[in-house]
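All protein chains of the complex are present and in place, except for one that has been dropped.
Right, chain A next:
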Amino acid sequence: MAECGRVDSNTSSHTMDKSITLPPDEIFRNMENAKRFAIDIGGSLTKLAYYSTVQHKVAKVRSFDHSTKEAAGDKLYEIAVQEEVTARLHFIKFENAYIETCLDFIKDHLVNTETKVIKATGGGAHKFKELIERKLGLKVDKEDEMTCLIKGCNFVLKNIPHEAFVYAKHADSEFRFQTTNPDIFPYLLVNIGSGVSIVKVESEDKFERIGGSSIGGGTFWGLGALLTKTKRFDELLQLASKGQHSSVDMLVKDIYGGSYACLGLTGDLIASSFGKSATADKEFSDEDMAKSLLHMISNDIGQLACLYAKLHNLSRVYFGGFFIRGHPVTMHTITYSINFFTKGEVQALFLRHEGYLGAIGAFLKGAEEDNPNQYSWGENYAGSSGLMSVSPDMNPMQRARSGTFPFDMLEMDRLDRQLVNLPLLQDPSSYIPDTVDLTEDAQAREYWLSCFEEALDGVVKRAVASQPDIPEAAERAEKFRQKYLHKLQTLRHQPFAYGSLTVRSLLDTREHCLNEFNFPDPYSKIKERENDIALKYYEKAVKSLEELSWEDRQFALVRGVLAGNVFDWGAKAVSEVLESNPEFGFEEAKRRLEDRPWLVDSFDQWLERLKGPPHRCALFFVDNSGVDIILGVMPFVRELLSRGTEVVLASNSGPALNDVTNSELQILTERIAAMDPVIDSALREDRLTLVQNGSSSPCLDLSRLDKVLAMLVRERQTDLVIIEGMGRAIHTNYYAMLSCESLKMAVIKNSWLADRLGGKLFSVVFKYEVPAGAGKPH
């Protein structure tokens, strides 16, 4: 059974406070455009879901008409900040006690009148049916609980990276997030509500309840309330965490005096739960009994789950339900039980958004005509609260005193593009984009959190400067600062809040927060200026390269890419130089580069390779605009084209720092084509193709790339992947294994990271790899 039908009288201990005012900026956001509601009412928590559209400022790059180029003066292109409407899913979780307050708020803010129905699920849905219908004037349409749960589960597993995790109480980091496996089926979902349901899920629409047990959360709660003076579920768990079960349980050593060695049963193993309470003539403490009860129930559920997993030959077992929901105590005991019964063969998996599954599923049921499963969705870090935002241990009285009531949110943005794996990953299921997991590496975490905190002033300044004509920009920028600072503080205490903490996630969170406050592209002006300057030097740069001997040229081209990559506003060391010395030039950058041998140096192998036959097609993930793309990357691309290699240039779909976006790159390439017949003919003959990568991040997740890019890669029989820049080739993908040749090029522009890798500032990583087993190409 999924959810306990109703909560007992303890709801009265925190009856609704009508004086509570809801902060509209924070909860039920974008209610004006909301449509398609769904609600999941459980034993104690309500989860509300709605679909809304968000008006966003986006920077659109527009080329000037070439025929009237003269008239446009010096300007390269025009950047217009436009309003764009994007789709967003909102999910809010709050205690049932506040349901009326929330419904009133929704009624007051709901403008959309097309909405007629609200999808509802969960054990409490019937109890509040009348209230919802009266308050909102929407018809409550009930959906099957289990169906919703499974639908929701499929959705989060598919769309949210790091959704599932393994819990390890005594490890360095308690949460070990799982990489997203493109193939999520089949799996077992063990839902521990008042009872237990064990469901085997084989595909999007095919699932089966293969078993269950009546010993579940309700048994813990019910027996706990009978045995102890504690009557609330959360408090019973707290009680249990303080107890010693060995005073109540009969252990193997109580019977054997030690272990039962020939069966491999250790002395501490529980032989009989509550076995001592039958014989000992003594009183047992509430804590000890609660602990014994918790072990008894967790072990029993774990054992059954293992038996079912074995019978159906399933190795992925997810646990959910109110017994698990955010409670480290039960995650620990369930994990322990699974490890014991399967001897480590099966891992107990938990979900970050487990509490939302029913609401997500109910929502999806109602939104089927919008085909939400056709799109890719992304977790919005700015609008989501993160794991354990509301501590389940917090006392309700404490909560009441905090002013508003506690709630937890999840927001997901519909992505314009469908995202898929790069077909050239050696093993998609074991691919991890990020090089360092800051959740596990405390030292690195501390450094990067401070680093991002220190850089915040600069980002705020940049954001304000990017909108000089808008007077309230400063105020918005300040809000952005507060928001991001708050995120950083949260992550300091709960590094696991959004899955594995990585440099990438810190960067992405910053981008999400900037977008949230309508700073879609703070670097647009800088990028434009730098592109403009760099273009002026293009012909000269190409000419001087052509004068070199073949071998010298190959080296100069690589140095060019590396020197270009020094121009990076995202890197602290460089942004300071660029800020103070606008004249900082390409030649200066080359001088700063480390001399060979580089920190990682396989240039000789690369050169050898170039002496062989040309590659069929190279996929180049580019980095910064300006000097980097124009004077570094383009000449390199030009050489590849001249060798007879087709080139696919992959750039960001949306802005991030000073990274070149696809729309900018279109214009830049046209301009270069006008100067350079090699580029021009390649463009026209389709040997040079520009694609977007589907992301707006300074880093690169090769498991979430634009579907069009993936198709192109396959069609062109791509046999070389080039990844450039610190964000894409060092923070991420440094260890990525590809099934074809790959080249990772970056300059380390961060002294701490340089230290870590054993180099120094401006050390060079030039990593050319040929997959093991591949024969020498010539």
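One rule holds in what follows: a residue touches a chain if its C-beta (ideal position, glycine included) is under 8 Å from a C-beta of that chain, and two chains touch if they have at least 3 such contacts; residues count from 1.
By our rule, contacts and distances are computed from a predicted model.
Going by its UniProt record, the hidden chain of the complex is named "pantothenate kinase" among "Small ribosomal subunit protein uS7m", "pantothenate kinase", "Dolichol phosphate-mannose biosynthesis regulatory protein" or "T-complex protein 1 subunit beta".
The chain omitted from view is touched by exactly one of A:F128, A:W221, A:Y318 or A:F636, namely A:W221. Among A:Y51, A:Y77, A:F155 or A:F274, the one in contact with the hidden chain is A:F274. Residue A:S213 is the one among A:N154, A:S213 or A:S376 that touches the chain missing from this view.
Contact between chain A and the unshown chain involves residues 1, 4-9, 123, 144, 146-147, 193-195, 197, 209, 211, 213-219, 221-223, 225-227, 231, 233, 248-250, 252, 254-258, 260, 262-263, 270-279, 284, 289, 296, 299-300, 303-304, 307-308, 310-311, 341.
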